[in-house]
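One structure, as structure tokens, below. Some questions next.
Let's turn to subunit A:
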Amino acid sequence: MAALLGRELRVALKAGSGALMGVLFFLAVVTVFPFAIGPDLNQLGRLGPAILWIGALLASLLGLDRLFALDREDGSLDVLVLEAHPLMATVIAKCLAHWLVSGLPLILATPLFGVMLNVPPLGIAAVMATLAAGTPAITFIGAAAAATAAALPRGGLLVAVLTLPLTIPVLIFGITATNGALFDPDPFTAPFLILLALTLFSAVLGPLAAALMLRHSAE
Partner candidate 1 sequence: MFGKHAAFILPAYAITLVVAVALVVWIVLGYRSRQREIARLERGGASRHGRKADRASSGETR
Partner candidate 2 sequence: MNQDTQTLSPAPSWWMRLANPTRFMTFADRVIPWLAGLAAIVAAVGLWLGFSAPEDYQQGATVLIMFLHVPAAWLAMMCYSVMSLSALGTLVWRHPLADVSLRAAAPIGAAFTLLALVTGSLWGKPMWGTWWVWDARLTSVLVLLIIYLGLIALARAIEDPVQAAKPLAIMTLVGFINIPIIKFSVDWWNTLHQPASVSRFARPAMDAAFLYPLLVMALAYTLFFFTLHIMNMRNEILARRIRVLKLRQAGR
């Protein structure tokens, strides 16, 4: 599994530009909000965690089409299906690699954007923790759509549209947990655990569906 992950990491790093583009898009979303809702720092500070989560969610969704892009381009998608190890393991490794290359940078960029939105340090930490727990789920959930729709016309948007409704629970519990860390009566542990559970659940369902998709397209 480690070898698999290593290989997929190398592939994901080659597909590379997705990471910077994702952070750039995240920056764009964060920048646009104050224009729309006004520069009042108090208001921004209150809404900050939500803006950060939305930015990271959208950036993740739009980066999904890179998940299988390199393999599709050089034809090795079919080879993946024929390999000895189970296709699902390959897909899980690929998703993890994709998250490390595209999702992690978003989390690392959060402190900077959080400061721009006047989010208190505790809030920034909470957002980073919940993003770390939740963004892998976005990759897992989107894997099946990425396997089939990314190569189609308007593929990137189609993948995002197909995946977005399914990631709403992740967003809800991510934000709820964040607010739980920030405001006293609200619980943090329960929503955070549910968030982790969602990620684990999608780590099984997503790659399973994606493996089915890949097998079908290789037939």
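Note that in this section a contact is a pair of C-beta atoms (placed from the backbone, for glycine too) under 8 Å apart; a residue touches a chain by one contact, two chains touch by 3 or more; residues count from 1.
Candidate selection criterion: all candidates are chains of the complex that A comes from, given by their letters.
Only a predicted model underlies this, so the values are computations on that prediction, with no experimental measurement involved.
One chain among 1 or 2 touches subunit A in this complex, and its number is 2. Taken together, the subunit A residues at the contact with candidate 2 in this complex read 141, 144-145, 148-149, 152-155, 158, 161-162, 164-166, 168-169, 172-173, 176, 198, 201, 205-206, 209, 212-213, 216-217.
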